[in-house]
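Omission of a single protein chain aside, the complex is shown with its protein chains in their original locations.
Each chain carries a letter (A and B) given by its place in the written order, and its residues are counted from 1.
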Amino acid sequence: MSEMALQGAKARTRSRVGLTVRRNIGWGVSVLALCGALSILGAIFSFVLARGLPALRPKVFTTVTSGIAGGLENAILGTLMLVAFGVLMVAVIGFGTGIWLSSYASPKPREFVRLLTDVLAGVPSIVVGYFGYILLVKIAGWQFSLAGGAIALTIIMLPYVVRGTDLALESVPRELREGGFALGATYTTVLLTISWPYALPSVLTMLLLATGIALGETAPLIYTAGWSNYMPTWQLTHAPVPYLTYVIWTFISQPFAQSHALAYAAAAILMLMIVVTNVLARSWLESLARKQHGAR
Amino acid sequence: MKKLFRILCAALALTAGTTVAALAAVDLLETGSSLVYPLMNIWVPSYTKAHGDVKITTQSTGSGTGISQAVAGVAQIGASDAYMSDAQLAKEKMLNIPLAISAQQINYNVPGLNDVHLNLSGPVIAGIYDGSIRFWDDAKIKSINAKYAAKLPHEAIIPIHRSDGSGDTFIFSQYLSFSTPSWKNGPGYGTTITWPAVQNGVGANGNPGMVQACQSTKYSIAYIGVSFLNETNKAGLGYAALLNRAGNFVLPTEPNIAAAANELVSKTPKDERISLIFAPGKNSYPIINYEYMIINPKQSSPQTADALKRFLAWALDQGQSKRYLDQVHFIPLPKSIVNLSKEQIAQISG
Partner (left out) sequence: MAASTIAGGAAKPRRPGVSPQDLVLRYGTTSCAVVTAATVFLVAAFLIVYSYPALRFNGLSILTGMTWNIGNQYGTGVERHGGFVAAPGASFGAVVFIFGTIASSALAMLIATPLAVLAAVAMHYRVPNRLKTLVNVLVELMAGVPSVVYGLWGIGVLVPWISNDLGPFLAARFPNSPLGGGAGSGNGLLATSLILAIMIFPIMAATMRDVISRFPKQTFEGAVGLGATTWQSVTSLVLPALKVPMFASAMLALGRALGETMAVLMVCGNALNLLPQNIFAPVNTIAAAIVSQLDSALTDPTGMAERTLAELALILFAITLSVNLVARLIMRGSDRVKRTA
């Protein structure tokens, strides 16, 4: 073998080795990052469950919070109601805004609204809460209310849903949409039958993320929904609403072991709610996808 | 079939009846001090079980929030560890009604000395918190602790203070202000004060945060509410005997707290706004305070006013029994204070 050829072969082997090393380190670190994150999740879950288990009896689902412990029936229902209303409102406004951003907006207003939503994501939850308190509880006179709490949660979730819908629709391949237009479809039809189904999984990911964040919020609700030791009613204003995060935040500071156990039980139930919501949403999405495939 | 129909009617009537009763129930909201929250949580279930026509919700948000929301009418009872200042009262006429007396202990974590009671005084603690006394074996600490002088280690003291606005900070800083002129002219007192910048000084959130921080930081010192005495004992923290106005070192025991309260009974004005800190008397424990309910004399409706007055009257009567107060280490109000409070309650109307 000539000298040059040998050098060349050596160089190719070196670079291939370098590539292999970089590749392996790359995959190794990626997997490590993922495993690290999941193990932290596991650590938090076991931390919460270990401390909440003593209070996680069936009774906790059928009694209201009273005194230094009690149950979580009122808080669970209240959380569900607040988040349900919030998600409903944020879905309408968020999807609408996202669709507008990707389909109708001209460049300058589009960048402007995108900037506004990103800035909204940075507003602390306590500020949203106090904003709601001054505007809704005091000025509008709603006192502590379901409506106030739901609106506060909507504001918190809005940036995620808007940006999520925006990004998801942007990622729909142009060819698919152009195909629809070429066949003579209207904007609405293209959106509803082509873009939206394609974008739905991504939109759902962001919506679930936002719902998770809303479920875990404390500060905005303390100042808008207040708290109640009793079962919530469907009254939209002038009636405070209980929620699980209040129990976690407040009862953990009590000098009684039962209070601590209830706080951790509330945390465990909350995290369970998020898992269930996630799993239900995804299986619904999968059944939808299966129906679409079946129709074709 | 007819029997089933009759049973259904009866069930419907029953639920309608309870719904009507529930709808007719008055809603009261208590919010504020986290120091008195455990006691409210012990009182309310007992009271509402016997009086089904009122629904009371308790909330722990902080003394300032309690006052502010009571003033705004968002809550009926604002719980506060501090009475309203003259400036605050000038803006809104509110009743400051004491319902219980609580106290505060000074905890420390000095390995080897946690099971005994060190003697500490206002000036010494002020010196620790403003950085002029830096080590546990400082001459000033040794001079009041002859018994343990040899065991005091040469380690830096880590003062822990509350970072959130709190009634505990209020009464603690009042003790320092009343006993130490340099502190009075310096940081002064309030629910939040400008803590002197001490190297290693730590801020903790809430009483549990104070317990946690003290427990995990060796050679630290902290001020913690007496309702957390069980927790601090469990955590293995020591608590100090404090120098009172008469010159004696006293522990936060019930007799000592009651002694302090009784000394100031005669000096309590009609509006009951008085500090119980650094009371005279040879056995008086220096850090005690009234737990106030801030209430608007003008309530939104006669029913609300009525329900409110009945609950407050109960709290001043059956609520003062040991089986409620012992769980939080509070002591009952002296008889004359109960009467003063009752007079204030009579001013509530709807």
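Here, a residue touches a chain if its C-beta (ideal position, glycine included) is under 8 Å from a C-beta of that chain, and two chains touch if they have at least 3 such contacts.
Source: prediction; values computed, not measured.
Undergrad: Sort through A:63, A:202 or A:233 and give me the one touching the missing partner chain.
TA: Missing-chain contact among the listed residues: A:202.
Undergrad: Which residue, B:46, B:182 or B:205, contacts the hidden chain when the whole complex is considered?
TA: With B:46, B:182 or B:205 as choices, the missing chain is touched by B:205.
Undergrad: Any idea which of A:190, A:225 or A:262 touches the chain not displayed?
TA: Hidden-chain contact among the options goes to A:190.
Undergrad: On chain A, what residues meet the omitted chain?
TA: Touch set of chain A with respect to the missing chain: 19, 22-23, 26-27, 29-31, 33-34, 36-38, 40-41, 43-44, 47-48, 92-97, 99-101, 103-105, 111-113, 115-128, 130-131, 134-135, 155, 158-160, 162-164, 166-167, 170-171, 173, 180-181, 183-191, 201-202, 205-206, 208-209, 211-213, 215-219, 245, 248-249, 252, 267, 270-271, 274-275, 278-279, 282.
Undergrad: Name, in rising order, the residues on chain B that touch the hidden chain in the full complex.
TA: 61-65, 67-68, 82, 85, 87-88, 90-91, 158, 163-166, 188-192, 194-195, 197, 200, 202-205, 209, 212-213, 216-217
Rule of thumb we're sticking to: only the chains that are shown with their structure count from here on.
Undergrad: Using the average of all C-alpha atoms in each chain as its centre, how far is it in Å between chain A and chain B?
TA: 39
Undergrad: For the complex, give me every residue of chain A touching chain B.
TA: Contact set of chain A toward chain B: 66-68, 70, 137-138, 143-144, 222, 226-230, 239-240, 250, 252-256.
Undergrad: Mind listing the chain B positions that touch chain A in their complex?
TA: Where chain B meets chain A, its residues are 27, 29, 34, 37-38, 41-42, 44-45, 48, 55-61, 72, 74, 206-208, 227-228, 230-231, 328.
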